[in-house]
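Left out: one protein chain. Kept in place: all the others.
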Amino acid sequence: MAPILAIAIGALFGTGLYLMLRRSLVKLVLGLSFLAHGANLLIFGVGGLVEGHPPIVAEGETVLVPPYADPLPQALILTAIVISFAVTAFALVLVYRARESLGSDDLDDLGGTRT
Amino acid sequence: MSFSKAGHEVRRGPLLILLIVVLAGFVAAPLAPWLCRSLGATRGGALLALVPLTLCATLAAIGPEALAGRGIFEAHPWVSGLGVGLDLRLDGLALVFALLITGIGSLVVLYAGAYLGDPGQAGRFLLFLLAFMASMLGVVLADGVITLFVFWELTSVTSWLLIGFDHEKAESRRAALQALLVTALGGVALLAGLLLLGAAGGSMRLSELEGARSAILSSGLYEAILVLVLLGAATKSAQFPFHFWLPNAMAAPTPASAYLHSSTMVKAGVYLLARLSPTLGATELFTLTVTSLGAATFVLGAVLAAPQTKLKRLLAYSTVSSLGLLVMLLGVGTQAAVVAAGAYLVAHALFKAALFLVAGAVDHETGERDVEKLGGLRSAMPITAAAAGLAALSMAGIPPLLGFVAKEVVYEAALPAPGGVLVIGLSVVANALLLLVAFESGVRPFVGALRETPRKPHEAPAALSVGPVLLGAAGLALGMAPALASSLFVDGFVASVHGEAPGKPLSFWHGFTPALGLSALTVVIGLAAVALRATLRRAGRNLAAAARFGPERAWDALWSALLSIARAQTDLLQGRRLRHGLALTALASGAFVVSGLLAGGLRLPPIDVVSAPLAEWALGGLLVLGCVAALLARTALAAVAVLGIIGTLVTLVFARFSAPDLAVTQFVIETLTVILFVLVLFHLPNYARLSRPSTRLRDGLLATSFGVVMTLLALSVGSLRRDDSITRFLAAESVPGGHGRNVVNVILVDFRALDTLGEITVLGVAAVGAFALLKLRPRG
Partner (left out) sequence: MKSLVLQTTTRLFEPLFLVFSLFLLLRGHHEPGGGFVGGLVAASAFVLRALAFDVASARRQLRIDPQRLIGIGLAVALASAFVSVGEGLPFMTGVWSGNVGTPLVFDAGVYVTVVGVVLTIVFGMAEET
């Protein structure tokens, strides 16, 4: 993989983790999104990066003729993208409701709310 | 012993009769709540009782065919991908059990509707009860090893539901969970045993495994198989030291106790041993372990039963004892012993179910369940008293009831058995104590002076007395015509378990044999025990106190230790602060990645900085810059804007490297994500910097190291050799197999559609969760 993309993946993971370790709930959700981008790109990279050959069989052909980009990680990532949207959305609503009910978005203030 | 060869003389069943017998209960069960609501509990119960009654009649009708040859076989496709079929078989052994399950089942269903009274309660109860009945029929009709196991576990689950029926009582929940855990752990052992058995015998059918006996005995796995199967049988049939769950299971409503915990489910272990006797039995190890296991339980159950005063616990401990006797007889394994087991099995099912139903009726009509506080009910409840008397006489082994005939053959079988004197001595004592139990539970509440009870006693309604009366009468009829018991039940049982049917039928009079003398001696000692019961009970109380240090105590300690470990581990890994757990997860996964990279001899490709095209440099560089910007952002809005930019850059990466589907999806998602963030941020206070600089430094170091590790991982994956057979399959099959040229889409909607179905379900769940959080908030 291109070294610069590898560095970018590392940066996404690192940023995601750092944000998730903060006490602010919003940063937690933001961090999750960064982590998701990093993970998706990593899986994408594992499939091997191929330029200009999407995994689509040419019209009239019956098989995919090499070279082609690996369709398997792409299918995995496609659902991962949509799922991480749903999870992020759910987390955001949770943050909003937590703030509304408890008056705080500081994770450390939410410790005593077990009923 | 003689065993016919596998596959020989196999009869195919007409239609799907066995499948229908097994599934009928599952079909009828969900109708129960509705029927009870619309017809009322008593009439709903009466109508539903027709289901087991019809099954019983069906089984009786095909019985003769099942008894000829090796039985009726049916094979239905089930999990074909794993080579598992729904294989069923009705032979003599299965027939005895199936008749008891459906016959007693119809009486119990009828009884339960009236007993519970409330339509809602009765509906729920009958739902569980009919599901249990179907599961139990599945156990005894199973020929496939996996089929047997699945239904075996289903009986554990339905039993759990029935014991915990009064789920608002902590005692019921505890008893239900205990029974479930004990029997399910045994079930796990059984599964292992059955799989080993299948491997050793080269078949997954019980009927074929009988023919593979010599292969199994010489496979080297025999001892392991036996121990594992015994664990399954012993936990299910409440054998020492697992007996403790059964008395606790009396928390279930009485009809369930009568059905599951005396006459059917607890006999599943006995059934299993009987079923596997031709395959695993008659070895020195089998005889020794099974006989001593049974004998210990037989005596222990009787000794623990004697001091009990609560009707149901009295009966429960005596059931433990009787189950021990059955196991002991199967352990001895001679033809006489198997005959005795068959006779006693039927006798016990009849009298014990009757006594439980009587106990329930007495409790129902008087509100009292302590035998010391009951007396003189014969005039108020004459019909129930008569049924109770018949059942008690049968249990006590008094002629001319079936219990007497059964006890005679038990003694006959025990006399020539190895260690005969010891076995005989223990049997006489245990049987005498059971006579005491029979007296206490079936006679004492009805004789003597009428005692004051919480409710004014009167005769039980018809639905509550039909069951005990018919069961008591059946014990009398079969006792007076023992040859009928032979041809109906015992001969087929013996033929299946021992290989050939007994030469002579059961009989009432054997002449002045040693067995008769032992019977008489039992009655004399038993009556003495009745006379001395107050003294015995005082002695027994001390014993019961000592029993508190028994296996139940060890079991409870084991579970609380397990829970403490789980709690400690959870606190350590997922304690009060989310970020501690998160940091641990990052550290652990980072460590795994590093060790994996090092183990593979970290091979990084030569880093060629210059030749990478400018576009890649721009994309990668901007992504890194974006990360830095997100970290430095002072407002949440700025951070979200950066997130949007990052998403767009990722879109471009996908577009550049041949992933148009991903690019389009990512682009739309990014837009929607930003909109959603903005909608929420609108309601949140501004982004505060909450942690101390030292914490930020520590987290920064952790995050940086994590990022570096992931970069190394990303760099090294290029040099990994991947198995690309799946990719090649997809590339070749997309058009011919999937009718689509976009391979990614074909994967999503065809090749891996099941995964996609799961994923859109997750999407739906997340949306419903968000909806609930927003719209279903408490008022005020």
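Letters A and B name the chains as they come in the text, with residue numbers starting at 1 for each one.
Keep in mind that, in the parts below, a contact is a pair of C-beta atoms (placed from the backbone, for glycine too) under 8 Å apart; a residue touches a chain by one contact, two chains touch by 3 or more.
Predicted model, so just to flag it, every value in this text is computed and none were measured.
J.: Could you tell me which shown chains are touched by the chain that is not displayed?
T.: Touched by the chain not displayed, across the whole complex: A, B.
J.: In the complete assembly, which of B:Ser507, B:Thr570 or B:Thr671 touches the absent chain?
T.: B:Thr671
J.: Mind listing the subunit A residues that contact the chain we can't see here?
T.: 54, 56, 78-79, 82, 85-86, 89-90, 92-93, 96
J.: Even though one chain is hidden, which residues of subunit B still touch it in the full complex?
T.: Those residues of subunit B that touch the unshown chain are 81, 660-661, 664-665, 668-669, 671-672, 675-676, 679-680, 682-683, 737-742, 744-746, 748-750, 753-754, 756-757, 760-761, 763-764, 766-768, 770-771, 774-775.
Keep this in mind: only the chains that are shown with their structure count from here on.
J.: Would you mind writing out the residues of subunit B in touch with subunit A in their complex?
T.: Of all residues in subunit B, those touching subunit A are 576-579, 582-583, 586, 607-609, 612, 616-617, 619-621, 623-624, 627-628, 630-631, 636, 639-640, 643, 646-647, 650, 653-654, 656-662, 665-666, 669, 672-673, 676-677, 680-681, 683-685, 687-688, 690-691, 699-700, 702-704, 706-715, 717-718, 720, 722, 724, 726-727, 730-732, 734-736, 741-744, 747-748, 752, 755-756, 759, 762-763, 766-767, 769-770, 773-774, 777.
J.: State the interface residues of subunit A toward subunit B in the complex, per the touch definition above.
T.: Going through subunit A, the ones touching subunit B are 1-15, 17-24, 26-28, 30, 33-34, 37-38, 40-42, 44-46, 48-59, 61-64, 68-72, 74-75, 77-79, 81-83, 85-90, 92-97, 99-100, 105-108, 111.
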